[in-house]
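Take a look at the following structure, please.
With one protein chain withheld, the remaining protein chains of the complex are depicted in position.
Our next item is chain A:
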């Protein structure tokens, strides 16, 4: 009797043990799925950042070429130096120095012109206008090489690249090699990328205009969204009677936080540009739109840090005879301020990267200038990234990645500031 029971228990135990093995295997698999999921996220982030650095690091240096130019008095009118076709002049001289003369409007001169940036003619015109006595002399100019030549020096294209994938001809590559062998080509840090505005020529394009535009826009946003958002949150959290109106406002704010950003762009277009006739593409309009977008997030963040202040603080202040306004503004709000600032900085950083609404209020247009006030047209960093990504020139791709690095740097700095603030001032009650 006992033996059969033992036998039964033994078989059941065996079954259980077998089952246990299966269950543990299942457990291990399940855990593995979790690790895999995390792995996908981490791997993607690494891939994304790695790819951007890989594509963008070359944009931080560029090549200059020294070109000796004989400023031919026969061709330059000292009263109107801009009128001279310097590019053609230089090309002719360069061809002549290689023993290739008599190609007045021919393809060779065009190919030669393609080696130098169009900055060359502006540089010569500027120098001649400054000092007309240069005419008749041979002056050496340091100017950027054209974007395609720059790619060649960076080994992005070579003579082996199929001709349909490069714009340089074999002839041009030969000349470039010659220039380099003569020691006329110099690689240097691409400071132009940080000191100039947008340009149609990749080698002359920079992010400064967009950075200033983004900064102006963010200033408008912070100036509007911060006080209004904090005030609204203080009202809703501390003063609002618990009635249907307050409930409506609350639901409203939660939903506004989830409205797609492009809808805010439509609102900005209809309200600020078509109805109020504010200047298109201006940081003012951009900032207004971003402020409306950031408002719900700032309100939500402020409310949660106000909620975190324990009621005992309020009760103590009220018991000492302070009014409700005094309680809130002299006790609760200062205690909640670190949390408020953290939330605000994070939502401003988010606004900095927002692109879709900017496209609708005209920031996709080509704006080479650098804005000096909030009503002038300007680009912004994210929209510049969009514009450059769409450009057909290959050199813009590395610059796009570089612009992304600039944008990410700003965002990282802002987020780090927020984290530091939180670490430093956070209080646990």
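We adopt the following convention: a residue touches a chain if its C-beta (ideal position, glycine included) is under 8 Å from a C-beta of that chain, and two chains touch if they have at least 3 such contacts; residues count from 1.
Note that contacts and distances are computed from a predicted model.
Asks: Out of "Acyl carrier protein", "Extracellular solute-binding protein", "Phosphate transport system permease protein" or "K+/H+ antiporter subunit F", which one is the UniProt protein name for the chain not included here?
Replies: "Phosphate transport system permease protein"
Asks: With respect to the chain omitted from the figure, which of A:139, A:278, A:359 or A:417 is a touching residue?
Replies: Hidden-chain contact among the options goes to A:359.
Asks: Out of A:97, A:200 or A:323, which touches the unshown chain?
Replies: Residue touching the absent chain, from the options given: A:323.
Asks: Looking at the whole complex, which of A:100, A:125, A:215 or A:256 touches the chain that is not displayed?
Replies: A:256
Asks: From the listed residues A:217, A:232 or A:348, report the one that touches the chain absent from this view.
Replies: A:232
Asks: So which bits of chain A touch the chain we can't see?
Replies: Counting over the whole complex, chain A touches the hidden chain at residues 23-24, 26-27, 29-31, 33-38, 40-42, 44-45, 48, 51-52, 55, 227-229, 231-236, 239-240, 248-249, 251-256, 258-267, 269-271, 274-275, 292, 295-296, 299, 323-325, 349-350, 352-356, 359-360, 364, 382, 385-386, 389-390, 397, 400-401, 404, 407-408, 411, 415.
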